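For reference, the structure is listed below as structure tokens.
Here the complex is missing a single protein chain, while all its other protein chains stay put.
Here is chain A:
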Amino acid sequence: MSEKLSIVLFSGTVDKLMAASIIASGAAAMQKEVTIFATFYGLFALRKGDWKQNRRISKDFEDYGAQFLQVLEAKKAPNWLETIQSAMDIGNVKVKACGLTMDLLSIKLEDLEPIVSEIVGVAHFIEEASDGQIIFL
């Protein structure tokens, strides 16, 4: 059985989405089984097309926000969604949606980016993540 890395994607800010996507890519390259559990604002960010207008930056680094976003654009860095897609191309990466957030906000699977494969509950996630590392972002 391969090693696992699970990411709880709670935040929906571009900086944290980028961090999650890059860690997922590295882990996929190093042959880990990667699960991204998107919940709360992380799930908001995965609503279809949301990435196009998402320019949110974590509050604690807000003063760097404009500069960070500007550099990403100027240097044509790939956006976080593309980075997750290429991680999926080269390795074993799954993105799962938190059932609670889906219910509270009446979001359906078809409202989300197609990289999200299924809706799961927290117990399923915990069970799947057991024996592996968990990162909370």
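As a convention for this text, a residue touches a chain if its C-beta (ideal position, glycine included) is under 8 Å from a C-beta of that chain, and two chains touch if they have at least 3 such contacts; residues count from 1.
Note that contacts and distances are computed from a predicted model.
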* The chain that is not shown, which UniProt protein name from "Carbohydrate ABC transporter permease", "4Fe-4S ferredoxin-type domain-containing protein", "Sulfurtransferase TusA" or "Xanthine dehydrogenase" does it carry? -> "Sulfurtransferase TusA"
* Structure fact -> Filtering A:66, A:90 or A:126 for touch with the omitted chain leaves A:90
* Structure fact -> Given A:52, A:75 or A:108, the residue that touches the chain left out of view is A:75
* On chain A, residues whose C-beta touches the chain left out of the figure -> 22, 25-26, 29-31, 75-78, 83, 86-87, 89-90
